[in-house]
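In what follows, a structure is listed as structure tokens, so that the remarks can point back to it.
Every protein chain but one is kept in place in this view of the complex.
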Amino acid sequence: MTQATEPSLAVAVVTAVLVLAGATLTLIGAVGLLRLKTFYERVHAPTMGSTLGSGCVLIASIVLFSALESRPVLHEIAIGVFLTFTTPVTFMLLMRAALQRDRFGEGARGREPPDGKDH
Amino acid sequence: MSVMLLNGSLLVAQAMLTLAMACAAIRLLRGPRAEDRVLALDALYVSAMLVLLTIGMRGGGTLFFDAALVIGMLGFVSTAALAKFLLRGEVIE
Partner (left out) sequence: MRRWLPFPLLWLSLTTLWLLLNQTLSVGHLLLGALIAWVVCHVYRRLDARRGTRSRPWRRAGAAVRLFADVAVDIARSNAGVARIVLDPGTRARTAGFLDVPIDLHDPLALATLACIVTATPGTAWAGYDADRCVLTLHILDLIDEAAWIQVIKDRYETRLREIFE
């Protein structure tokens, strides 16, 4: 610890619990990425790390820095908002890519989907 | 006491996040589908971002926060571009 002030025990306990919970969720998500059998099942696993997992760590960071600097430190919310909006976009694109490549076979990427639309 | 608790838990969390990065890296190398690799890359980015946040919490300082923000943004742009490429064969149409 290089901080000048020392956090109170309550702050330390809350931060520790939140950080450990977030790290555990992210780890379980990554294990799921390894263990689940098909791609469509594996899509669900990393979502844990990018939603609740990172949410816990970000709240822990807010709690700790707010206590240490004795003023509300809220800029972690920016990362949280950013993650919640971007992760689903990536996963939806991946899901669509997988479905389309399943439909056409590996070599046919770049062709129009059968209904000719891009939702 | 509280510093010890905090440092210990952050250290354990870092170890777990590193393990998560290892899992994602194995999936990245193993595939088998290209979509799996992009998915693993995204998980790798998110875990790396969380590791940076925990480092920032141990050492104190907002420099790591900014690094985490940049990693989050670059991670999204790169994985979205890769997914778009898998979908269409082109990134920008």
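Should a chain be cited, it is by its letter among A and B, assigned in written order, with residues numbered from 1 in that chain.
Keep in mind that, in the parts below, a contact is a pair of C-beta atoms (placed from the backbone, for glycine too) under 8 Å apart; a residue touches a chain by one contact, two chains touch by 3 or more.
Because the structure is a prediction, the values reported are computed rather than measured.
**Q** Which shown chains does the hidden chain touch?
**A** Result: the unshown chain touches A.
**Q** Residue by residue, what part of chain A touches the chain that was omitted?
**A** Residues 25, 28-29, 31-32, 35-38, 40-41, 43-45, 47-48, 51-52, 73-75, 77-78, 81, 84-85, 87-89, 91-92, 95-96, 99, 115, 117, 119 of chain A touch the chain that is not shown.
One rule holds for everything that comes next: only the chains that are shown with their structure count from here on.
**Q** Using the average of all C-alpha atoms in each chain as its centre, how far is it in Å between chain A and chain B?
**A** 9
**Q** Which bits of chain B are touching chain A when the two form their complex?
**A** Where chain B meets chain A, its residues are 1-3, 5-10, 12-14, 16-17, 19-24, 26-27, 33, 35-36, 38-40, 42-43, 46-47, 49-50, 53-54, 56-60, 62, 65, 68-69, 72-73, 76, 79-80, 83-84, 86-90.
**Q** Quick one: in the complex, what on chain A touches chain B?
**A** Those in contact with chain B are residues 1-3, 6-9, 11-13, 15-17, 19-20, 22-24, 26-27, 29-31, 33-34, 39, 42-43, 45-46, 49-50, 53-54, 57-58, 60-61, 64-65, 68, 75-76, 78-79, 82-83, 86-87, 89-91, 93-94, 96-98, 100-101, 109-110.
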